[in-house]
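Right, chain A next:
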Amino acid sequence: MTHFEADIGSLRERLLTMASHATTAVRNAMKALTERDDDMSRQVEQDDNDLDNFEKEIDEVAVLLLLRAPLARDLRLIMVATKISHDLERVGDEATAIARRARELNREPQLKPYIDLPRMAVMVLEMLTTAIEAFVSSDADKARSVIPRDKEVDQLNKQLHRELTSFIAENPANITRCLNLMAISKRLERIGDHAKNIAEEVVYFSEAKDIRHTQKPDDASGAPAAP
Partner candidate 1 sequence: MAEILPSRLTVESPPSAGDRESGTTVPLIETEKLSLFYGRAQALKEISLGIRERVVTAFIGPSGCGKSTFLRCFNRMNDLIDNVRVSGHCRIGGEDILGSDVDVIELRKRVGMVFQRSNPFPKSIFENIAYGLRLHGARDRKAMAETVERSLRGAALWDEVKDRLDESALGLSGGQQQRLCIARAIAIRPEILLMDEPASALDPIATMKIEELILDLKKEFTIVIVTHNMQQATRISDYTAFFYLGELIEYDSTHRIFTNPQKKQTEDYVTGRFG
Partner candidate 2 sequence: MTRRFAKTRFDATAAIFTGATAASTLLILGILATILLYLFWRGGSQISWQFVTGGTETDMFDPSKAGILPMIIGTAARVLLMTLFVIPIGVTTAVYLTEYARTTAPLTRFIRGAVNNLAGVPSIVFGLFGVGFFISFLGGSIDGLTGTSEPRWGKPALLWASMTLAVMTLPVVIVATEEALKAIAPGLREASLALGATKLETIWKIVVPNALPGILTGAILAISRAAGEVAPILFTGAAYFLKDTPKALNDQFMDLAYHVYVLSTQSPNVDLTRPILFGTVVVLLALTFSLNLVAVLVRAKIRRQMRAAH
């Protein structure tokens, strides 16, 4: 193995570690919500620094690798690595936001049993892990399978919004809690978007095909524009 290959390998490794940190952050944030655990919430906020540092570090390694003028697969990997790390850093931000909202919710009694939000969390976490697995095995088909699932998450988010809106209409005292829950739902939906972005990057990495913004307009109704 050449030194270059070793460095490329270490870039991939860092990215995978970062991904595991990001998914853990989401999981912990949801735990803070469902188990009403404020300590866990603070933990998530603290851990976000690690993700920020990972992003910086990956960019640094990427620049050093780009100095050697890589081509073809290597070039795509480095380009994609910086984008994925950016998405993962944003996932961390979403997790932090969820954790903060959880803390606010924990100050009041639970409005209703949490069923849909954990379901959404499971969905977006699955999307994230599948996208990362697709990256590891450079499996474009697997990555593609993530993309349609983003719509299911969007649907769930919309459904939750309607439900929570009716709660507000019933009793204005629910407003704060409902708004917080809506915000969490929105954050989870954003995590789904990031997972979808990562999946698209993985397709570019393994097939050199840019599939971003290629959905038909009517399909894309619920999907916010990718960054």
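FYI, a contact is a pair of C-beta atoms (placed from the backbone, for glycine too) under 8 Å apart; a residue touches a chain by one contact, two chains touch by 3 or more; residues count from 1.
Regarding selection, all candidates are chains of the complex that A comes from, given by their letters.
Everything quoted here is computed from the prediction, not taken from an experiment.
One chain among 1 or 2 touches chain A in this complex, and its number is 1.
Contacts from chain A toward candidate 1 in the complex involve residues 2, 4-5, 69-76, 207-208.
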